[in-house]
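Yeah, one chain of the complex is gone here, protein chain that is, but the others are all in their spots.
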Amino acid sequence: MKLTPKSATLLVLAVLVALSPLFFPSGYYYRVGALIFVNGIAVTGIVILTGWAGQISLGHAGFAGIGAYACALAPAHWSLHPALAVVLGAAISALLAWLVGRPILRLRGYYLGVATLGFGILVSMVLNNERDLTRGPDGIEVPELGLRALLKGWGLDLSNGQFWYFFCGLCLIAGAWLALNLYNSPTGRALRALHGSEVAARTVGVDLARMKLQAFMISAVYASVSGSLLALQNKFITPDVAGFMHSIEMVTMAVLGGVGSVLGAIFGAGALTLLPQALTVFAEYEQMVLGLVMMLVMIFLREGLLPSILRKLRGRGE
Amino acid sequence: MSELIQFLFSGVTVGAVYALVALGFTIIYNASDVVNFAQGEFVMLGGMITWFAHEAGLPLPLAALIAIVLTSALGVAMNKLAIEPARGAPVVSLIIITIGASIFIQGTAQLVFGKQIHTFPAFSGDTPIHVGGATILPQSLWMIAGALAVFLALWLFFSRTLLGRAVMATANNRLAAQLVGINTNFVMTLSFALSAAIGALGGVLATPVTLTAYGVGIGFALKGFAGAMLGGMGNPKGALLGGFLIGLIEALTAGYLSSQYKDAVAFVVILLVLFFLPQGLFGRKTTDRV
Partner (left out) sequence: MTRSDKETLLSVEGLGIAFGGLKAVNNVSFGVRPGEIVSIIGPNGAGKTTLFNMISGIYLPSMGQVTLSGEDVTGIAPHLLARRGMSRTFQNLQIFQSMTVLENAIAGYHLQERGPVLADLFGLPSSRARAKRAEAGARKLLERVGLDRAAEREAGNLSYGSLKRLEIARALALDPKILLLDEPAAGCNAVETEEIDHLIAEVAASGVAILLVEHDMKMVMRISNHIVVLDHGEKIAEGDPATVSRNPAVVAAYLGAENADG
């Protein structure tokens, strides 16, 4: 039986999540794996927004910040269960994306980039400055999700690292499944169409403003959930989650791996998450290397690492 | 009243740096349609290299000259190594390349110059000048004069010299410029050199007042961009005015509203301009061809 690209992608992800732990030298790598999956979720949203709909955002960390701080603040102030706080964060992110997106998605290219960047920086500024609420740059504790204890009660005893690894892995697979559903759906086709030619998309009846807004809101929810999961597994969060660098990392991961494909972008998330781990000895070089990688990939492997590698392999096969 | 004058003074002081950054943006944007997010790093390098050379015992003017020349060379290298090979790439790629360059320069500066905040002596001392109940530093006057001088020099260059006109022709229509024999690659290299030099000069003039550190570039870049947009992307007169306006609005916000959110001003301006005045104050209107 021939696999559709969608089931092939999901299968690869499931195998990776399930089998990678067999090769982990230590329990620490569960944490690294979980971090890759969390970044993978945010990056899947970028694939929808940038890879398919062709709209750039340099401020998506703002939504990650909202997702993260929803998990810190809602349980503390309204004694909301952390799981519901994730949903609340996603809802606020979607609402904010709707409000902000309506005016700025009329812009293109650099202007859209700078406008979204401005949005992201405003969010991070609020998180840094409103100390009464967020406790400022030093960060704030986040309550336990409680799912691990629940699983333990059912006889499934996982270490903290293992739990977050598998839980984030499942969330990533779910996120990828949704995105892949979208790709071949009427909405996904309309998004890719407006990327290909806005004027032609309009003449076949695509409401540009509405479609771009939908892509922006969906990707905002992905970023928000990613921020929530980061906060919950670290049990602590600082405004850095909403920072400019985090936004740039998201876009770089997606573009590095291949912004047009979910698997490629997740691959990019993996590569860029592992980079600092590999450079721990040379921590001072991290920023330099990151900048260099961004430039080199964009200049020499314009479609991203994974598509370029696949093309090479295919070329050899022929 | 004296309070207001004080705010206006500090507004035009920072505004002068923003204006220089905005002019730098404008030059590169006109020559290549690229928005160079690394523009702010040129300002950082101008200050940093001057500090470094001065610290090493060189007299300040020589140190400043070295900083400007080196930064300008870096601008050329950036164009040759990162922008030219990516010609024709989609905007997303170019944004990532220039942000990558910005992060790379920051990371390198952090290694070479360390994480500390640096400064060097003001050109004409630190004795404040009293005007109308407020004070202004002599260095502020240097900054304002610097921005105006650069603008004037650019204006003469673009309107009176053959080379300057070649740059303008390239800005209007790259293909046509090539057809009449203008070397557009050279024009781009020149624009990066010029833009980097102007940024570095901004850093040299501003550092005694604003201080410098490896991470200051991105802030200058964003505010300079806001200035360029407010004035109308691609218009030097607009860039000058826009830069000063951003500085003034920022200073007034810090003075009367909230010093914590003064950095938000640039973005609020960007969003408002994009919304109500997409062509900026002096921009031209364009129509898509289909």
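Residue numbering begins at 1 within each chain, and the chains themselves are lettered A and B in the order written.
One rule holds for everything that comes next: a residue touches a chain if its C-beta (ideal position, glycine included) is under 8 Å from a C-beta of that chain, and two chains touch if they have at least 3 such contacts.
Computed from a prediction, not measured in an experiment: that's the story for all the values here.
Student: If the hidden chain were put back, which of A:Val206, A:Leu232, A:Val251 or A:Met294 would touch it?
Tutor: A:Val206
Student: From the list A:Leu16, A:Val86 or A:Ile218, pick the residue that touches the absent chain.
Tutor: Per the contact definition at the top, the residue touching the missing chain is A:Ile218.
Student: Please identify which residue in A:Val123, A:Cys168, A:Leu182 or A:Val251 touches the non-displayed chain.
Tutor: In the complete complex, the chain left out is touched by residue A:Leu182.
Student: Considering the entire assembly, which residues of subunit A contact the chain that has been omitted?
Tutor: Residues in contact with the chain left out: 178, 181-182, 184-190, 192-193, 195-197, 199-208, 214, 218, 260.
Here is the rule we use: only the chains that are shown with their structure count from here on.
Student: Starting from the mean Cα coordinates of subunit A and subunit B, work out the distance between those two points in Å.
Tutor: The separation of the two C-alpha centroids amounts to 32 Å.
Student: So in the complex, which bits of subunit A are touching subunit B?
Tutor: Its residues touching subunit B are 50, 56, 58, 103-104, 107-111, 113-115, 117-119, 121-122, 125, 129, 199, 244, 248, 251-252, 255, 259, 284-295, 298-299, 302.
Student: Any idea which subunit B residues touch subunit A in the complex?
Tutor: Result: residues 35, 82, 85-86, 89, 91-97, 99-108, 110-111, 218, 222, 225, 229, 260-261, 263-264, 266-268, 270-271, 274-275, 278, 288, 290 of subunit B touch subunit A.
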